[in-house]
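Dropping a structure here in structure tokens format, bear with me for questions.
A single protein chain has been omitted; all remaining protein chains appear in their positions.
Let's look at subunit A:
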């Protein structure tokens, strides 16, 4: 349990480490009736500081104080305590297509083909529980999926991935190897009397492996080895759902508190850790299966520190506008609590969104870290081409936009692993002196470079956007609309017009954002594509920003096979400087440089590499200046100077 308290001058946090059922009373000066009563009686004007009261059912008091003093300091201090995400494979940051359920092999292959037919990028197809043989994980329904390896190959040949669901409940069936092993070896969670606990979940009667036991985790991990789970490949990743654990007939739909875990812990003591221990087993399994690939796991249950193993989504949401709004609030909350890799089911799990809600959901989802469309089995099919052309185009547009910013997302996740700084951030993370910014939860920052205000109301032609102040005098950064490069120069609310296609996003003046503007059918096929640098100048005519790249897949980056580079623009000149040696070999190059905020249009530019200079063409485009085709590779020092006639 993490609580962070903000003041303009000081931010502090407390992390209460306890896995039992825990209640927290939060008292602020507005809600504290007693104190306001006391003040009324005593005539005092002094308001007591806000307070939090933690109550855990069992365990010891184990609390950590984070002293800040700035919000980002507190976030980083918490990350230092509980860990950060590993840099995910790039595909995990791209678009995911899920549904409960893609019915059979043909369905999977044809949905994948349709994305190509309609030229909409898509990286990952997902299979929910129906792919299994009667909800026995590690098996396939032989009728609907007789040739899983061929189906997987169809996807991976196009640069795509498959994610399959593997839940922790185990079907109690003596012909099921996993159940036999767990029964024979005593791997299941026990009742108070010492018997295997039996609950009810998707497979019917089910038991739950005791992941608190390292031997069980090891056994579980070993099941992912390709010689055991032969019907998948190393490109098939994981979805761990229902790991709270969900027990349909249990108290509060979970496990009874008096169950006994490894080491004689009662379930009441460790309940909130069960999902985390499950993830540890899964993560180890994927790492052992292929030490060269970074695992990708999506989990529902998570504890402090689970970010080291998995991404999360916000659970089973409904197709209405308030749930769209909550997806941003929830992911911001998770992000400042160490869990940046967060998203909500685009289009919503339950219900059938109308076209407008679906469009807006895609647009919002495109700017949250985890971007997956998913739907309940009872909903109407909602792949983008099933809607009128205009809706399809809006969706295509949003997805393409997401892909164009993948270099930024990828860099942000690398820097998160490095520093603990959240990938998405509330305004207060960077504008702690602006009290009005504290309460803004419909906007988010991507690092400190983009400000995103998704449209999350029905039928609006404009949205109110809050541009935060950098001090207490209402001075603000400059913000450039990423579509038009129109500039906002003042803090406060601005009403911004939006059409169907518009995703209100601004780039901060003073920042440089790396993009890839070529469209591909999957992110993995963009590996060698050239970069575009978007330079938005601040009031001093300066800007800076970083880029990170590597093979987007393996752990080689930890052996130095990476390029981490800072770009700085000042005095009409762009230079790069590498953080460490740029050892990763890439074919990628810089295709164009877009500069917004120049006062004059340069006549040309010249690039200098190793003392050799070459002239570059400069074009004027909308409110920007474009340096055409510098053509320089990513691992080379260079300087580009703008020339004014």
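Points to keep in mind about this one:
Just so it is clear, contacts are C-beta pairs under 8 Å (C-beta built on N, C-alpha and C of every residue); 3 or more make two chains touch, one makes a residue touch a chain; residues count from 1.
The working rule: contacts and distances are computed from a predicted model.
Only one of "UBC core domain-containing protein", "Mitochondrial ATP synthase epsilon chain domain-containing protein", "Small ribosomal subunit protein mS29" or "Glucosidase 2 subunit beta" fits the UniProt record of the hidden chain, and that name is "Glucosidase 2 subunit beta".
Of the listed residues A:159, A:256, A:492 or A:602, the one in contact with the hidden chain in the full complex is A:159. Touch with the chain omitted from the figure is made, among A:52, A:494 or A:525, by A:525.
For subunit A, the list of residues touching the undisplayed chain reads 103, 106-107, 116, 119, 121, 143, 157-159, 377-381, 400, 517-521, 525, 529, 589, 591-592, 607, 609-610, 612, 614, 628-629, 631-633, 636.
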